[in-house]
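Heads up, one of the protein chains got dropped from this complex, but the rest are sitting where they should.
Letters are used for the chains, namely A, B and C, taken in the order the chains are written, and counting of residues starts over at 1 for each.
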């Protein structure tokens, strides 16, 4: 056991971070008002929904649910019947980390994952060709009919789809009569990287529904489901209620978003997290034994580290991060509150560990 | 439109109230720690779970979910297959106000409601006879097989089952091989009324699973599912995750419970709400035109009011309360933060309205 | 135990009867052809579907499934999402005898049963008022939204809706944006009673989907789901396949229908069964102790019999029939093959039993 104090922050997940001051401010503000109507008939829910419509420059339908699994699963269920299927990458969160939530909420819709061996797949990205291949593979009633394309922005490997890439995927989707779902658990980080407007990378590019992540961006609990195609939102309020996703004291879910949307705090938080990932990348990419998988675009660095180095960093130095990728691949995730000095300390520890390992 | 200022508090629902200071304290405390493992591997979740085991004086399994619909639906789904059924009263929240959540989460389990015409049913209570009647009504595979008895404590009409009543229902349930579920959205109010220990009215009386409500008691968001029969909790963590009910930043759900459980704040809050209902009852039960349905036991008064009185109270004086019971029945719900002077103001307004109406 | 030989036929259910000669003929004919494409791409399935379109005088979509529970459940699921509800009578087969099939296939849709105390309800019939009362009872997202009206024709109590009655119910349904489903397990018996065309009592009266029962009419296995509103049938073939209702050797399900539809055998079979019910009614309605609930319109007599009479008929004489209605109510069901002499023998036995009982 090590005698060094445990690090104050970690690189395991951006959901290790707490809530940001602006979110907290409005959370407390919402409590200060005393009695307030329940189930979303409060002043903050209305205000935030309007603000989101301004942000996206369109009259979209907005719903708040408790977490990302629920947001994705309910959005997909709104677009799929049980005998339909959803096209996604093998790394998609809906495929790998929601414990079958999408299948459960849709009562059986199958997820069809794209070929894992293409260059795009290595970056956790869909391509028009990959979508086309899955849509045209079968054409009979013995296999679930593709109905939705789901892309994650930023992806599970920290890469970001360009506006052109989203457009191209959406174009093939429309041609094949598929709906386009965007899992935006780290949507803010993608927008921060792209420097585009939220509308450009969503509905203007062909996205029908966005699950806009708040939790990883500094919210305590809650995600927004944004329907750009409002027909898809028909009776969605009933779906949310039935699924146990309607907060009775809704103000505590919605009010923190006021803080995120005022003065573009959501974007500032995302930019900071992205910058910390860049800082980390620069500090470690040339270390002996370290092999970065691809330059970071959002808020994570993905790198192969020697096994003894991983061991030393985790067990001796107490750093928490995931090493779940086959062959020693590690995910180093930065959050809205990751401090530069913690990045530097991690890099220094890693340099030492790599040096020791390479001797 | 009235020129009087709107009331500062209402009697529509106890979920109009915000969070209590003790819950808030720990909510903020949880945020102060910086990075913290996600999905319940934090210090507060462990601590609160242990504290709940102490409170119930048994080694129960504890899970936190986001709201009452989810708590009830997931607990029932853990006990029912799709071809099973759940026995409850016609007024049960699972039957009337969860938009088919129990049927959805269990993939089809039917709710069987007891005869609405008995004296017990008028108080929203199950009886052993009512349970027996439903269990023995059918005995063939063309109808869902009863598997669970669900009782609400305190009931949807503000009444409270005595320990003996719960025991008698649980006894018939065991005899008929039914599981016993307690919807405890207002469990605290029931315990406060009974003056018994939490264990006496739950597992010692034969309850298998309790949905322990936090929200109406002063928590911002979140309920606890407490399995006294731990075999029923097998793989329940997977169920919670798949159903979109696992908070990534779990500490914000669990930490406020620390504040509730320390110094029996949960009980103090409930006692206060109950006392306010008593105060309200005393102030209004003898007013001309007012007919209280039954003396309050928990935190609500149910009373029939003349239609013009309802109209005047709501439209002119701005009070919010539900009048959804056939024939002008009104629900006047008190919360943990309902102030005595607000009760008095409401009663005064009501007296004036009744006086005007009876003239 | 009795020494009399058991009766050759019974009055328990019309599904006690086997298949009729015409159905058998085509069943065997379908086998004689040797190899035949599977899953409905055979010649009989096409032929029967066309014939049904002629019968209904409209370009409807036709699907064959294995039984009535599947037909009803899949048809309802095609019209309902999980958070919707279906309005039906308390006696509806979907409510009482499909073991929660509709809730299962729709993943939770709730059945809302009409008030059991009205005169129409005593005849197992919906009325426009009863539908209206359920549609307008609630208007909030905490309760499943009504989406379908389901009526059974002929009803579970052997009564038949007139064309005007169906029209009136369908009119209120359209006004309230509800779809109209007809459970036609005994549709043939209803048409035989009414003397109208199949189109008059279905789509011309406002029915969107009919589950046309074959089994009780003389088919060995299989029912037809007929979509008059073809939009509702979108992707229904996938739904049928996923639900395990697509026969691989489909010809054995569809070919027998050729025999039923040629020369109106379906109608002849139904008329015979209806006539046997009339014969039975005439023979027994005036017996001492017998109280017929209402004159038969389709193929069943519903009557209250003294308990000792029921006992004697079943245990001593060996007749099988259901006595499941509270207070000694019995269902005496006639089939396509019920013989007049068996009716007479039953009536004679009943007369003897009643005479013995009344002495």
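As a working rule, a contact is a pair of C-beta atoms (placed from the backbone, for glycine too) under 8 Å apart; a residue touches a chain by one contact, two chains touch by 3 or more.
Given the structure is predicted, the values throughout are model-derived calculations rather than measurements.
K.L.:
Of the listed residues B:189, B:202, B:242 or B:274, which contacts the missing chain in the full complex?
P.N.:
Checking each option in B:189, B:202, B:242 or B:274, the one touching the absent chain turns out to be B:242.
K.L.:
I'm checking contacts with the chain that's been left out. Which of B:107, B:127 or B:338 qualifies?
P.N.:
Only one listed residue reaches the unshown chain, and that is B:107.
K.L.:
One chain is left out of this view; which of A:110, A:239 or A:312 touches it in the full complex?
P.N.:
In the full complex, the listed residue that touches the missing chain is A:110.
K.L.:
Which listed residue (C:55, C:70, C:87 or C:224) would be found touching the missing chain in the intact complex?
P.N.:
Candidates C:55, C:70, C:87 or C:224; residue touching the omitted chain: C:70.
K.L.:
Contact with the hidden chain only, please: which chain C residues?
P.N.:
Counting over the whole complex, chain C touches the hidden chain at residues 8-10, 12-13, 15-19, 24, 27-28, 30-38, 65-71, 73-74, 98-101, 104-105, 107, 215-216, 220-221, 238, 241-249, 252-253, 320, 335, 337.
K.L.:
List the residues of chain A that touch the chain left out of this view.
P.N.:
Here the touching residues of chain A are 82-83, 85, 96-101, 103-105, 107-110, 141-144.
K.L.:
Touching the missing chain, which residues of chain B?
P.N.:
39, 81-84, 107-108, 141-142, 144-145, 235, 237-242, 246
The rule is short, and it goes like this: only the chains that are shown with their structure count from here on.
K.L.:
If you average the Cα atoms of chain B and of chain C to get two centres, how far apart are those centres in Å?
P.N.:
42
K.L.:
Report, in whole Å, the distance between the mean C-alpha point of chain A and the mean C-alpha point of chain C.
P.N.:
From the centre of chain A to the centre of chain C is 51 Å.
K.L.:
Can you give the whole-Å distance between the Cα centres of chain A and chain B?
P.N.:
Here chain A and chain B have centroids separated by 34 Å.
K.L.:
Which residues does chain A have that touch at least 2 chains other than itself?
P.N.:
107, 238, 241-242, 246
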